[in-house]
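Shown here: the complex without one of its protein chains, the others still in place.
Order of writing sets the chain letters: A and B. Residues in each chain are counted from 1.
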Amino acid sequence: MTMREFIEQYGFIIVLAPLLGAAINGFLGKYIQKRSGERAVGLIANASVFISFCVALAAFAAVWSAEEDAHTVVCYLFNWLNVGALRADVSLLFDPLSAVMVLVITGIGFLIHIYSTGYMKGDPGCYRFFAYLNLFIFAMLILVLGENMLLMFIGWEGVGLCSYLLISFWFTKQANAQAGNKAFIVNRIGDFGFILGMLVLYSLLRESVFTGGLAGVEAPSLLSFRFLEMNIHLLTNTELFGISAATLVCLCLFVGAAGKSAQIPLYVWLPDAMAGPTPVSALIHAATMVTAGIYMIGRLHFLFSMSAAALQVIAVIGAATALFAATIGCVQNDIKKVLAYSTVSQLGYMFLGMGVAAYSAGIFHLMTHAFFKACLFLGSGSVILGMRHEQDIRWMGGLKKYMPRTFATFLIATLALSGLPPFSGFFSKDEILWQAWKTGHHGLWLMGFISAGITAFYMTRLVILTFYGLNRLHLRPSQDLEHDHDNHDHGRHDVRESPASITAPLIILAFFSLVAGFIGIPAALGGGNRFEHFLVPVFGHHASAPHHDPMEYLLMFASVTVALAGIAAGVFFYRIRPELPDKIVSRIKTFHRIVYNKYYVDEIYGVIFVSGTKLLAKASAAFDRYVIDLLVDLAAYVLRVNSYLSGAFDRIVVDGLVNGAASSFLFSGEQLRRLQTGKIQAYVMLLLFLIVIGVSFAVIM
Amino acid sequence: MNIIGIESYLIIGLVLFLIGLFTAISRKNIIGIFMGIELILNSSALNFAAFSRFSARSLEGQLFSIFIIVIAAAEAAIALALLLSIYRRFGDIDADKLDSMKG
Partner (left out) sequence: MATMDNFTSLSSFTAEIFLAGFIILLLAASFFRKNRESGMGFAYAAGIFGIVGTLLFELQGWTADNNAVYLFYGMLRNDSLAHLFKLLCLLSSLLLLVFSLVSRETNRRFDNTAEYVLLILSATFGMMLMASSENLLMMYLSLEFLSLTSYMLTGFTDRDAKTSEAAVKYLLYGGIASGVMLYGLSLLYGITGALDYASMREFFAGHEVSGIILHISIIMVMAGMGFKIASFPFHSWCPDVYEGAMTPFTAFLSVGSKAAGFAIIIRFFSQIFGLETTTKLGHTFDWQTTIAVLSACSMTFGNLAALQQKNIKRLLAYSSIAHAGYILMAVACRSQLGVTSAFFYLSVYFLMNFGAFLVVIIISNELNSDMVSDYEGLVWKNRKGAFLAAMFAIYLFSLTGVPPFAGFIGKFYLLLSVLEKGRALYWLAGVAVLNTVISFYYYSRILRLMLLSRRLKGADLSEMQRGDYLPYSLMAGLAILTILFGIYWTPLYNFSRLAGMAMK
């Protein structure tokens, strides 16, 4: 059996294993945990993801080794729906794009599962946590591997569900439950866009397929990606509401993508989602789920390529988000919030890449970002554990000494995120910026360029505040925790390196943060950009000119410089002259406050949606009181007469009809029951009577 | 050769059938009703035999008649067993008294 046949027949194991793990832990987990401890629960979860990872490797190999024009492997499971023109199969699609995604999901997922066994130790809800986590992996894989949009949508909703469940995992805390709610509501807006886009696409295609030339094909699976790609040209000249159909569909879908991938204006849920356990933040809210929007655009790139306008919107929003979120990241004090804004900013980069039609660059950045951001989040989790659930970086410091492995990995990931060569982030981010420049989006390039500097700055700030200097835990205002007294004396000595189950994933992720970029070294630096080459079957040959543009070297140099400048600024402000930031802050108090409060976006939304509603209610109440009442009084006399008449009509005629229908059924039922006299000969008479009627009808006809 | 044609058999069959139905409807005694049923069965048996002899030119119909007799005997056996239990419980076998379930 070749690799390809194996995947065609058994590829579903990738999806099935996590589902089984989730089912076992979900239904029997409580019992297993009671009987055999958390270790057993963790083992089941880890094993299921590991199996999935192994098969994913096989799938990757199958796609990698495929013949020139046979890069797609399909694992058909069963026919799901077959209603009229709507046909959908449950089958899994393996091509270079999904193979990369699956490897990232299962690989990083597996590492994070291992990490979680250490992180969740001692939590009574451990089995619940692992069940959700496995379920998430399952849903994410369905999203990525689904062969049609309906299946993708199932996964899309599934990951959302798991995300809410995990954000409010410690649901006894009010804030967590609220954060879960917020994520839920914001995502509903996005999902509405997704559904709308899908429906419009479906109805348009159905029209043109059935009027067009495809009459001979029997019930095509309209929403399957392969069918879409082949027939999307049917929509070329279709217009809807005055704009081209492709643009409309793309914009709807982009609303969905913006919701899931936290772009302006729907990003507000992601920072709050940090309330969940840190492994969840790493897996769902950094590495995998939030990239679903980018993946979706990549999957439907043929559709997005048809609409220059939609791509323009995506690029602008992406660049704006990158810059906007980066500035907020500079002033946050919660270690996870900083990383959350950084995630939003990096997602902005990816959208910028997608928006300038550099799809493989976007996916490349998605992959490298998954490694280093997961590493950063897990590192922050390790720090939080070491600091006994302290998340405020103002009270950290000096951890380098106590947590050497965490520090080293965190530093590597930071450098990768800052975009310094030869770390992975450099190659992927630079590719996006270069493509933006090359396609003539110089303004967007500038925004990305500035964000790169800011990114380097706030990451340096984070590292210095956390790991350098002296520990400031004792400076913390004492009202926070009641056992503060203990920490006051011993806090520093209590900080210890985390166990191997936590540091091992960190080291592996740091390694990949370091080397993952090498698979995509651009031609300008003497590499072959094997990554882009691998994705060619999906995205087609890029228009990149083979000749070496001197501009590319210049831009590369510029972005390295700006990253270094950001780092230097960080070191200067927080290491060499640590008193400076406070001074500056006091100088530009208002501005700082605005940025610190995230530009008051949450409050603005609050005002618009909550107060706006209230205001509307008040206004209409006033209108009610002064205008309507008057009218009502005037009309009352007229109405009273009228109502008496219509009331009589209602009572006698309408009620009579409605009740009459019901009671006539009851009445006829009662009459029919009388036929059943209990006397056998009456039954026979009835039978014969009706037979005679039937026969006489036959004679007459 | 055939002095008596098929029509005669069919008319006798029909008459038997109608008499059977009438008996089954009008008799109050359950055994009477049951005799009516037997008449109906026999009228069909006669029909089958007649059709077999005159028009179909095959023995299938006559075979059918024999099977009808067998079935009728089996049905009678069951009916008598049930009647015994009815008689034990009600003291007589009047069909009109069996109306505790209705509606």
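FYI, a residue touches a chain if its C-beta (ideal position, glycine included) is under 8 Å from a C-beta of that chain, and two chains touch if they have at least 3 such contacts.
Since the model is a prediction, treat every value here as computed from it, not as a measurement.
Shown as candidates are A:37, A:404 or A:678; the residue that touches the absent chain is A:678. Of the residues in chain A, those that touch the hidden partner chain are 78-80, 82, 665-666, 668-670, 672-673, 675-676, 678, 680, 682-684, 686-687, 690-691, 694-695, 698-699.
The omitted chain makes contact with chain B at the following residues, 10, 13, 17, 20-21, 24, 30, 33-34, 36-37, 40-41, 43-44, 47-48, 51-52, 55-58, 60-61, 63-64, 67-68, 71, 74-75, 78-79, 82-83, 85-86, 89-90, 95, 98, 100-103.
Basically, only the chains that are shown with their structure count from here on.
Chain A and chain B have CA centres that are 77 Å apart. Remark: chain A residues 673-674, 676-681, 684-685, 688 touch chain B in the complex.
By the touch criterion given at the top, residues 21, 24-26, 33, 95-96, 98-103 of chain B touch chain A in their complex.
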